[in-house]
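One structure is given here, and the rest of the page talks about it.
Every protein chain but one is kept in place in this view of the complex.
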Amino acid sequence: MEHGKHVFRIVILVAVILAVVLLARGFLVPKTYGLYGRYRGANVAQQMDARPVLHGGAAACGECHSDQATKRAAGSHRTVSCEICHAPLGAHILADGAVVKPPIDRSFTLCARCHRKVAARPAKFPQVDLDQHVNGPVEGKVCLECHDPHSPKP
Amino acid sequence: MPEITGFSFPNDIHVTWSLMIVMYPYITGFVAGSFIVTSLYHLFDRQEFKPVARLAMATSFAFLLVASLPLQLHLGQPQRGPFVIITPNFTSAMAGFGILYSFYMLVLVLELWFVWRQEIIERARRSRGMKRALYAALALGTYDTSAEAIEIDHKAIKILAGIGLPAACMLHGYVGFIFGAIKANPWWSTPLMPVIFLLSAAVSGIALLILLYQVYAKLDRRPVVATCVQALASWLWFFLILTITLEELELIVMAYEKSESWLIISELLTTRLSFSYVTMQMIVGGLIPLILLAVVVLMNRYLHEKVRNTLATVAAFLTLIQVFSMRWNIVIGGQLLSKSLRGLRSPYEPEIFGREGVLMAIALFVAPFVILWVFDRVLGIEEPPGADGHGNPPAAPPPVEATAASHVP
Partner (left out) sequence: MSDCHDGCNGSRREFLSGTLKLAGGAVVTVIGASALASSSSSPTRAPRPGGGEYDWDEHLWAYLVDTTKCIGCGSCARACKAENDVPEGFFRTWIERYVVGTEDSHVDSPNGGMDGFPPVQVGFVANKSFFVPKICNHCRATPCTQVCPVGASYRTKDGAVLVDAESCIGCGYCVQACPYGSRFIHPATHTASKCTWCYHRITKGLKPACVTVCPTQARQFGDLKKDGDPVRAVVEHDRVQILQGHLLTEPQCYYTHLDKEVR
């Protein structure tokens, strides 16, 4: 009926707005969205190369440092990865091949992190009460005076 | 660094959902609550709400315009906000925001247009130049104010109110679902959450309108209609009783069942949230308004109009605080406890400045009132006297601005 003209117009206006929004949305959805599931499929490949591999594993160190590697493999630190005390491989051999001397903490703090006596550690694990174990003050590189970190005595 | 009592998971010490996420349900609560009031008139034909019906609709609109801002301000990557509409993941309640917000906006704008259409045409006819072009555009170039056209308008309004009411409820209810459906957080996880949020929204909307009605009537030099205040107070009391009952019930059941989360939650409520929960939400915002409103409702016959107005206004103001405290206690409170259920962190102190700060929250709360003021300038909130299509007697003396222009001999 002729008195409904204003209803007509507002319905058309709404339809136009909806069409524009849906059209715009269609162009904005990323191309790989929905490829494998409700996510941007291209991200999976991106995650595979998201960062450089930093830790090489203990075996990789042995390629250049075979002496230390052999000594370590024969001693009680054979399961302790080089990268725990020294830096990860990627901080030593940089991406462009340059070799950088990694920092090493030779103080008792490093050793104490594993070997200070803490009740929660498994009883069979070698741990000591530092004050009782050391003759004299516990400071500086006191652990290295008796122990070789690559093959500490059991 | 926050202080932790007990043990919290290392990542749990950070409060991710800030003051902005407290403001968001607060604002959408006003949107839904105001719309409930206007629907009581436009959909359910309760005549006692006529004096506030238009004000309520305009208020709902004003708060709706602001509603998406707290979310945008909170996002870590705000420019990606539209992703919620572009690639929504519909297993997430939050993805519903785009659709629910847009849909309700559409319905409300349409309903506003039909309600204010006569004023728009009236102003289009009266003005010149740029203003005339504006109003003509708003009227979509049609100037039909015949009785049949108005009849169609009323039907449209009723249909839109019928669609709008569940839409408004969904717009706020889904926020409750966002919290209620998180099984990881025992303070949030309950099926009652959407219901509590919705009832709380009704409380905040009605309370706001009690306050706004008093202010607007004063500014517009209209009398405050006693039956309207009485009706608003009654409904406020009703919804407040329901809200508080459900909030308390949830707590009582949790305490009775004494499941593994109760120990840490009771510590949360008695230490970190003792002020905001016990003092503000339950006593200042709960018990006191319940008593004041009981007086207004049960002793209606004996009250002088000024006393009724004052009691209702004070009660309304206190309930606004209650609703804010409730949002705070849920959003912030839920993040003070760690998922380890062994630790609580020190209370969250929002920054003053910054995009998620206190000043921003105040600005967000004030903005809708500014919008309402602009709305009144552009369209006029209440209809001018004599233009009523229902044959009701004209209201009190018209506002000063309209007088000079509308008296056409």
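Remarks
As written, the chains take the letters A and B, and residue 1 is the first residue of each chain.
In this text, contacts are C-beta pairs under 8 Å (C-beta built on N, C-alpha and C of every residue); 3 or more make two chains touch, one makes a residue touch a chain.
These numbers come from a predicted model, not from an experiment.
The residue from B:A32, B:V84, B:L112 or B:A315 that touches the chain not shown here is B:V84.
What chain B contributes to its contact with the hidden chain is residues 6-12, 14, 16-17, 71, 74-78, 80-81, 83-84, 86-89, 91-95, 97, 147-148, 151, 178, 182-185, 334-335, 338-342. Contact between chain A and the absent chain runs through residues 1-4, 7-8, 11-12, 15-16, 18-19, 22-23, 25-27, 29-55, 57, 79-81, 83-84, 87-88, 91, 112-114, 116-122, 125.
Keep this in mind: only the chains that are shown with their structure count from here on.
Of all residues in chain B, only 82, 85-87, 89, 91, 106, 110, 113, 117, 139-142, 144, 146, 148-149, 152, 156 touch chain A in the complex they form. If you check the complex, the residues on chain A that touch chain B are 1, 3-7, 9-10, 13-14, 25, 28-30, 33, 38, 40.
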